[in-house]
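Left out: one protein chain. Kept in place: all the others.
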Amino acid sequence: MGLQRNNVLPGFGMTMGYSIVYLSLVVLIPLAGLLIRVSAMSWADFLRVAFSDRALAAYRLTFGASFLAASINAVLGTLMAWVLTRYRFPGRKFIDALVDFPFALPTAVAGLTLANLFSQTGWLGQFLVPLGIRLAYTTGGIVMALTFVSLPFVVRTLQPVLEEFEVELEEAAATLGAGRWCTFRRVVFPALLPALMTGFALAFARAVGEYGSVIFISTNKPYVSEITPQVIMGWLDQFEYANAMAVAVVMLSASFAILITINLLERWASRFQR
Amino acid sequence: MSIELRQVSKRFGSVSAVEDVSLTVADGELVALLGPSGGGKTTVLRMIAGLEVPTSGDLLVRGERVNDVPVQKRNIGFVFQSYALFKTMSVFDNIAFGLKIRKTPPAEIQTRVDELLKLFGLDGLGRRLPHQLSGGQRQRVAIARALAPRPSVLLLDEPFGAVDAKIRQELREWLVRLHRELHVTTIFVTHDQEEAMEVSNRIVIFSRGRLEQIGTPREVYEQPKNEFVARFIGVLNVLELTILNGAARLHELSFPAHGLPEGQTLRIGFRPYAVQISRNLQEHPYLAVIRHVYFLGVQLRLELETPSGLILRTRIVKDEFLRQGLEQGSSVSFQIREYRVLSTGANSLSPEVATVHSAATFAEGI
Partner (left out) sequence: MAGGIPRGPVAATNIKSRRGIEEPALIRRVLIGIVVGFVGVFLLLPLANVFAQAFAKGWSAYVQALQQPDTRSAVLLTLLVSAICVPLNLVFGVVAAWAVAKFQFRGKALLITLIDLPFSVSPVVSGLIYVVMFGAQGFLGPWLDSKDIQIIFAVPGIVLATLFVTFPFVARELIPLMEAQGRDAEQAALTLGATGWQTFRHVTLPSVKWGLLYGVILCNARAMGEFGAVSVVSGHISGVTETLPLRIEKLHQEYQSVAAFSAASLLAILALITLGLKTWLERRQATEQALGQSDSPSSHEH
């Protein structure tokens, strides 16, 4: 790359200009608008709203459920990535394609069908509810919906890493006496860890921001089963713009923090590459 | 540790990688598996390791059949061509890996790894990660790792493939010294015949999944069993002769007919040292011009061209070359002192390959 002549190709000015203008109009200015409006609030007011009991309850639920969902996906996602990369079985390609389904399906549909499926009269609910497993209109349901929408992130982040994993490392471990589980634990997993953490962070970020599917499957009661986006919505409905914005800024901060973490993780992951 | 293969074959689907190979390796030997790419030598190595399972045949270690023994239990050391170091572990942890698996006490691990670090010239690098090492260092870590658990046999897959030519030379000598010091039975795979010749006690030559010959370096050079081995080891001049008027001929060259009928073809081969040249154009029966001189140090490699356009390769010591006042473009006379019959007719591999014939003074009068 080094001494290559830059900018010999035409169109730089035009394309850069257009890109920046478009980016500003659609993304930057509106975002800045929010930040400006919020900065008009006094610190005291901001903190009062942003950390009110209702908001705190929502944060607990949002981050807690998202963490749980991302963790479940971390375990299941690793398993799925392993099975899909390493084993051959009929229908493998079909299942592999299906992993993207939560990504392609609109969240409202996801929420609607999951709530129905696990409700008392649903296909699965009719068996599970008598057993005491209530996954509709409960916190468990929220976790489940979040697991659903963030499912692809761990699997898809791990798959390329597993695919490119040198089989010879596992063979080397075997020649040194390590059994399969031992090899996985000591050789394969440490190499997967960076990608796994990146996938976890991606899934977590997705879950934290999720709105559509949770609305259908939660009872949305303030202080009890209300996720953070719903708090914002609630205040918007009541035209309490300032409150809504305050909480929105908290959410934005969290998003950016996760974003930075993901970037750092990806940089850490490439540390071990030759 | 004596290793024995009895009629071992390996098929991948419909492709036969190894066919009917039988060989033994004695305790403490340093054996090279040599052959062109795809010849099956790596597959044989991996079968000995347990990384592949033979399709048929028996693999014996100290007289016991080990086909079904999993690789973890075979107590072998394997060095991969790409080294396969564990990227997330330090040099120390890499080398210690096999010992940790065997639940060796930490103090013992420490001693053993330190010992190896010293032996392999890796002092002070214990805490480094693989990506912080040079290629040569990585390779030594790979070998140290394989040797740490004191395996009964050390297997190396093209150990010097990825290294610069100069370093390769040093590493070869180092491997020979190591083997002498540690007395571990060692088998390594290479496609470089010079390497095999230099390093090993015995060479096993593979081609297309079949075993062509086993022997000491000297044996396979001086007594090749067939044309493939003769051509693969060292340099061979090959001539295709036709029986005409009672002699095997090609242009102006003629050789004994070996009792073959008129019109039959005969392939012969001879080493460069078998070609004798002289400035004196009367001394030998045939004439040629020195087309090219390759300076290799003490020896010179010469390309001779006959008036009819045949190219022959020969070698001569520099002093002799100078003493005779030769140079590129000089005219010389030459004769072929000894040769081997490679095949008669179209495809047959003659058993006479190992037999060397003296070329007669056949030039006159035929």
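Order of writing sets the labels: A and B. Residues in every chain begin at 1.
One rule holds in what follows: a residue touches a chain if its C-beta (ideal position, glycine included) is under 8 Å from a C-beta of that chain, and two chains touch if they have at least 3 such contacts.
It should be emphasised that the depicted structure is a prediction, and the values quoted were computed from it without experimental measurement.
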item	value
Candidates A:Ile133, A:Val167 or A:Val224 - the one touching the absent chain	A:Val167
Touch list for chain A against the chain that is not drawn	1, 4, 6-12, 15-16, 18-19, 22-23, 26-31, 33-34, 37, 76, 79-80, 82-89, 91-93, 95-110, 112-114, 116-117, 122-124, 148, 151-153, 155-157, 159-160, 163-164, 167, 170-171, 174, 180, 183, 202, 205, 208-212, 215-216, 228-229, 232-233, 236, 239, 241, 244-245, 248, 251-252, 255-256, 258-259, 262-263, 266
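Keep this in mind: only the chains that are shown with their structure count from here on.
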item	value
Interchain centroid distance [CA atoms averaged], chain A/chain B, Å	56
Of all residues in chain A, those that touch chain B in their complex	166, 168-169, 171-179, 182, 186-187, 190-191, 193, 272-274
Residues of chain B that touch chain A when the two form their complex	49-51, 70-78, 80, 82, 84, 86-89, 97-98, 101-102, 129, 131, 145-146, 149
